[in-house]
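Okay, here's the structure, questions in a sec.
Every protein chain of the complex appears in place save one, which is left out.
On to chain A.
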């Protein structure tokens, strides 16, 4: 696989919470890992093994304590908050377990939010893309509704549309089906596969469901902050 296809590379990545205090806790112990464009990867592991921590660090929400994280070939450790924030907006899409929409806004505004953050008032092309994504996640005709009025599964699909509206190189999802029923979870996961095929972005999904992870081409297992298994290393 050529370097231009590489979306993410971790080198000896460590994360220590509350360093220098009695509550000091090393959660990630020097991880090495690569993700390439077009890969759909499941991140599995027992609760407390550091999956969310890893996703936060990869998503530039949190910074590593040691090691380096390359995003699209760019080292990120020395970036300041402003640059990290911009890179987050440009390169990364997030989907969280509790969907995390802003209830004061309409479904359409929620989807457009990353673009509005980037350049203010949305262009007609932005709105068109957002509506197209809503249709793709099966929410045609919901654009004007307030986000709070939707069911859990519907909100999660809005969150996915929102994560995709910037056409990010890397889509991160932390237990996106965690509080959905099996059938809805199945649908949401199918959506990830579809998106992965269509957009060609790298997708990293944390899941507890073995059936869902089995359906991914690659899965990485994390136990106590160490990668213990990686099917199909890039």
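FYI, contacts are C-beta pairs under 8 Å (C-beta built on N, C-alpha and C of every residue); 3 or more make two chains touch, one makes a residue touch a chain; residues count from 1.
The definition used in the following text is that contacts and distances are computed from a predicted model.
Between the names "Acyl-CoA dehydrogenase", "Lipoprotein-releasing system permease protein", "ABC transmembrane type-1 domain-containing protein" or "1,2-phenylacetyl-CoA epoxidase subunit PaaA", the one given in UniProt for the chain missing from this structure view is "Lipoprotein-releasing system permease protein". Listed residues A:14, A:37 or A:86: the one in touch with the omitted chain is A:86.
In the full complex, chain A makes contact with the omitted chain through residues 56, 59, 61-62, 81-82, 85-86, 88-90, 94, 96, 100-105, 109, 113-114, 116-118, 120-121, 162.
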